[in-house]
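The block underneath contains the structure these notes are about, expressed in structure tokens.
Certain chains of the assembly are absent from this excerpt, and the rest are unmoved.
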Amino acid sequence: MGLKYDVQYKRGDTWSKLTKVGVTGVRKPVAVGRKGVNSTLNGVLNCSIDIFVDLPADQKGSHLSRNVEVLRDVVEESVKTPATGLENVASDMCKKLLVHHEYAQTADVVIRAEYFRESKTPLGRNTLEIYKLLAGGSVARGSGVRKTIGVEAIGMTACPCAQQTVSEVLGCAGGIPIMSHNQRNVCTAMFTMDDDIEMEADEIIDIVQGAFSSPTYELLKRDDEGQVVINAHTDPRFVEDVVRKVLESIVGKYDRLPDNVEILVKSESEESIHKHNAFAERTATLGELREEYRNRTLIR
Amino acid sequence: MGLKYDVQYKRGDTWSKLTKVGVTGVRKPVAVGRKGVNSTLNGVLNCSIDIFVDLPADQKGSHLSRNVEVLRDVVEESVKTPATGLENVASDMCKKLLVHHEYAQTADVVIRAEYFRESKTPLGRNTLEIYKLLAGGSVARGSGVRKTIGVEAIGMTACPCAQQTVSEVLGCAGGIPIMSHNQRNVCTAMFTMDDDIEMEADEIIDIVQGAFSSPTYELLKRDDEGQVVINAHTDPRFVEDVVRKVLESIVGKYDRLPDNVEILVKSESEESIHKHNAFAERTATLGELREEYRNRTLIR
């Protein structure tokens, strides 16, 4: 069939550039060969992908099917040679997008996937926990790709303020940690950086899990359940504390990363005492965080 | 314009009845004149409505626009004369559906709406809390309408099992209630009954709120926050306990309701120590519940 011309290439009727044109919510399985991870459980990640390019002012439409072709190619390559990480998949997609859309100046990709990982309860039993992996890429023609790697993890926070209030009201004196309200917390940490920097999602999961009052677990027998409650109340934390603990771990751990790495950390508590949520967020470059950290010593 | 015939009435190609055909997710404002409630805040309820009839085996389609006409008529009437409750709105819709769909033998309506109500914190401050109203109707041609009235409320549960385990582990002796995990709980209670029975959603809200370890509040200053935590830990409850407390209140309060009232009560805790939820549910007629209650005395 000889189709005449693409409506998308039509010119003359338009005058405004578009920042992002593409497809959202494409579901794709991506084979990923992570080191040291149970390959049976995470050999293939079920991804939800958003993929965009910009559009010049004088062209009617973007060729959306080319975006899906880029997705298909990268996924098929991953089946032959497992990808080294979703952030590298996103980066590859960005580069291919600028090839396939010869008129585009920028490309953006966002990937989300579920991820299982083995964990140990406080008393040492094995459990399998679920996390979300977040990855992305962004490029302007002529520049290098900036890629994003991050995780979303669920944990538990106990409130320091209510704990102190209860202690004052009931006249408790030290010893055993006192009751407080505690709740499910969702914490996200994301790094955006140059394409050639290697990071592991598992490291970020460890950092985020270490920032809760306690991690949470699918399977808790009575003694483990009691220990999780004790642990959480021994280390009560606001959403603010969760974000700051993640920031502290990042500044402490990543000496090798350059100042221009962009960091986003957010924590949301599904409050047990309210019908709404509590929220805290920090966005900064690693350089800005390092400067704040250095200033810290001066203040004290 | 003289359109010929409705494709929907076409006959001869089909052989299977359909149980429900209709529209879902229609958004409509319904004016409701509840007694004793702040009419500024709840004079109009924003409803999401699902509305269905059945379809005989030999007719191609149902006239879906007639469903939306029924919705429009009932809503317009409510603006002139405020409805006496969403369950009566649903019942009215059911009756009209069988008139407009002359081929239908059954009609079903489901309505959900947000609802604000003033409340008092433990220390007596005013707050405004949000609930969901649930209503419905169901009718078979030749029979009376059965209507549903219910609520969904959010509260807090503290776990009795973890509280006891912590007490044993730490060797606490009585006195002050001990810490436990606690979390946001969503509890639903619904009554399905004959059309001429009157009930108030506010009563059901009171019953459900009384079944949590503690209600929750939008606005809590420090002393109130501490009191909510103390209250919840003084009355720890499983999801099972929440459902049973609602059932107990229903059996205790509604002597005037007949045995054939159908009850559904469910409670779901968004666990703070797990990434998943805990759930309990009871479905029964009021007659069945009464019999279980009578047997209770015999057991003890």
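For clarity, chains are labelled A and B in written order, and residue numbers in each chain start from 1.
In this text, a contact is a pair of C-beta atoms (placed from the backbone, for glycine too) under 8 Å apart; a residue touches a chain by one contact, two chains touch by 3 or more.
Values in this document were obtained by computation on a predicted structure and should not be read as measured data.
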item: Overall number of sequence copies in the complex as this file defines it, 2 displayed; value: 4
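Following the convention adopted for this analysis, only the chains that are shown with their structure count from here on.
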item: Separation of mean Cα positions, chain B and chain A [Å, integer]; value: 36
item: Chain A to chain B touching residues, read off their complex; value: 129-130, 154, 156, 161-162, 165-166, 168-170, 172, 176-184, 214, 216-218, 220, 222-223, 225-230, 232-233, 270-276
